[in-house]
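What you see is the complex with one protein chain gone and the rest in place.
Order as written gives the chain letters A and B; numbering starts at 1 within each chain.
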Amino acid sequence: MSALTAPWDRAAERSAAARFVDTVLKGAGQVMFQGNPLTGLLFLVGICWGAVAADTASVAVGAVVGLVVATVTALLLNPDPESLRSGLYGFNGILVGAALPTFLAGGAALWVYLVLGAATSTVVFMAVANVFQTWQVPALTFPFNLVNWLLLLAAFQFLRLETSPLAAGQFPQNIGAAAAHADLTAGYLWHTLFRNVSQIFLIDNTVTGVIFVLALLVASRWAALFALTGSAVATATVLALGANSVDVGNGLYGLSAVLTAIALGSVFYDPSWRVLVYTVFGVLVTVMIHGALVSAFAPISLPAGTGPFVFATWLFLLPKKQFAPVQHGTLAGGSAESRASG
Amino acid sequence: MSALTAPWDRAAERSAAARFVDTVLKGAGQVMFQGNPLTGLLFLVGICWGAVAADTASVAVGAVVGLVVATVTALLLNPDPESLRSGLYGFNGILVGAALPTFLAGGAALWVYLVLGAATSTVVFMAVANVFQTWQVPALTFPFNLVNWLLLLAAFQFLRLETSPLAAGQFPQNIGAAAAHADLTAGYLWHTLFRNVSQIFLIDNTVTGVIFVLALLVASRWAALFALTGSAVATATVLALGANSVDVGNGLYGLSAVLTAIALGSVFYDPSWRVLVYTVFGVLVTVMIHGALVSAFAPISLPAGTGPFVFATWLFLLPKKQFAPVQHGTLAGGSAESRASG
Partner (left out) sequence: MSALTAPWDRAAERSAAARFVDTVLKGAGQVMFQGNPLTGLLFLVGICWGAVAADTASVAVGAVVGLVVATVTALLLNPDPESLRSGLYGFNGILVGAALPTFLAGGAALWVYLVLGAATSTVVFMAVANVFQTWQVPALTFPFNLVNWLLLLAAFQFLRLETSPLAAGQFPQNIGAAAAHADLTAGYLWHTLFRNVSQIFLIDNTVTGVIFVLALLVASRWAALFALTGSAVATATVLALGANSVDVGNGLYGLSAVLTAIALGSVFYDPSWRVLVYTVFGVLVTVMIHGALVSAFAPISLPAGTGPFVFATWLFLLPKKQFAPVQHGTLAGGSAESRASG
């Protein structure tokens, strides 16, 4: 709770309705790890701005519907009360709600699909949280990605849903002459820096990116700083390696890197020089995993989503100090042992 | 033990041979979670009926061979005695034995392959049971699916095995005009209702489906009821969304849903209104995962098998009441920490 939100926090304590709104707004904020209702509100403002500008209001409506449905589903499934109040059951639902109208068309069937997907994201979150608690690692936005990938793939089987916004299936190819190239002007770099942030919510809009960074600033200066650091490092890396610079300019190569940088640099580890180096390393691996998913998903037409962030952050949270791995020597109790030796 | 099987149960206590037969029959029954020898016997009757009707006796022979081989393999690998007696080491083997002759041709090589696959299903079951015991979740038919997918894929590399019954590799496509359509008559719906059940053992036969439901009734009225509920809900859903109604009519879209409904509604949770709603939710997600697997597997020619049931049921068994997920905050002990702070 910060000074900025103190009056609202008091209102949320008194009224059940305000408390629900507070929970929902924190759910939006948790997409970038901020259980802060003002951050969440600004995220919604940025989404609306970008969706209206692109004439895709359904993305903004879907985001709100997904957020509310996921939160209500949690309420019905015996959630952990504290996690509910900090928004942990909502942040995957908002992403499902923004993604499905981006990649599919289909009228009523799409909205039924979206509600089902948002509710499913809560079940998946609860399932993954149980599994990953074993190693004290968070579920992150894996539930969103799993639901998104499943529902997009399933849509190919259903006539009521149009998959035409998805790329046609193809084998991965060295992009060679086919790669589109933009001029690397200062304007291009400026737009890329912020679109890497706006694309986290599937919005391709520089102003939205600026609003999102302000929303982070409200809650945590370190988060805003690491977001821009991740964005810059990812952009420089993929341009140096020769990625498709039109895709790069639309923020597609940086969105996961921004999330990895916030997560490793400012949320799960305390900021330090050592952590900064580790975070930059994590960002580079995020960029590689993004490229890998784009290739692996080419035959089945899936977008990478925030998957690269999830996988890279898991990999960089799991190593523990002076942790002894299983050695290369005899293991006891295997089924291959003779009966007598038991 | 029920009154119906009491005399047989006594025989099984006295004779080692009868005990082995009892173990094997329970193994067949456990495909739908019933450690009941009469259920298992009726499953075998239904399989034989359907296999003979379709002129594919090798599917029935394969099922019996797979069931026996998987059980014997377990006997040799220091099994848990109680789990052995309740049939837990046999139900994946019977499915491997029914599936391989359905999807491959190849004379002697096929039968060597089938024996190897059934034995492997026991090792995989023991491995997965160890891993998933961590979260008190059962292995389900994942071992069957893994072995089935591995052996079908491997068959592409071996001249002695014919893969021609498998679909040719292709990119997933919105089925559009290509979707075949059946007339949705009462007869169509009746056949679909029961073929969703018969396809669990890879049999496309309405009478077999009726025999299977009777086999469930013998052991548990709830199981039979939930089986038909799952079948009906899945069929209504995929027809509403516009799936290929010829495939739907052959039971391909409902087999996993039937298993999910039995598992969630009558086995792992106690039946109640709340559980019924949760189960219907689980069935919808099963249907989505089925559609997703069909698309994802299109380039590599794999059938979905009972994979959608396994993945959906895992997702719906893992959420626990008031379970606190890992929070979005500092985690201790990471390798990125400085040495001094250790």
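Convention: contacts are C-beta pairs under 8 Å (C-beta built on N, C-alpha and C of every residue); 3 or more make two chains touch, one makes a residue touch a chain.
Not measured: the values here are computed from a predicted model.
*Asks:* Which residue among A:A155, A:A243 or A:V310 touches the omitted chain?
*Replies:* Checking the options A:A155, A:A243 or A:V310, the one contacting the hidden chain is A:A243.
*Asks:* Touch as defined at the start, partner being the missing chain; which of B:L41, B:V124 or B:I211 qualifies?
*Replies:* B:V124
*Asks:* Tell me which of B:A28, B:A99 or B:A139 is the one touching the absent chain.
*Replies:* In the complete complex, the chain left out is touched by residue B:A139.
*Asks:* Determine and list the chain A residues touching the chain excluded from the picture.
*Replies:* Chain A touches the missing chain through residues 77-79, 123, 126, 134-135, 171-176, 179, 238, 240-244, 281, 284-285, 287-296, 298-299, 314-316, 318-331, 333-338, 342.
*Asks:* Going by the touch rule given at the top, which residues of chain B touch the chain that is not shown?
*Replies:* That gives, for chain B, the contact residues 30, 33, 35, 77-83, 86, 88, 109, 116, 119-120, 123-134, 136-139, 149-151, 153-164, 168-170, 264, 267-270, 272, 274-275, 278, 299-301, 316-317, 319-323, 335-337, 339, 342.
The rule is short, and it goes like this: only the chains that are shown with their structure count from here on.
*Asks:* In whole angstrom, how far does the Cα centroid of chain A sit from the Cα centroid of chain B?
*Replies:* 33
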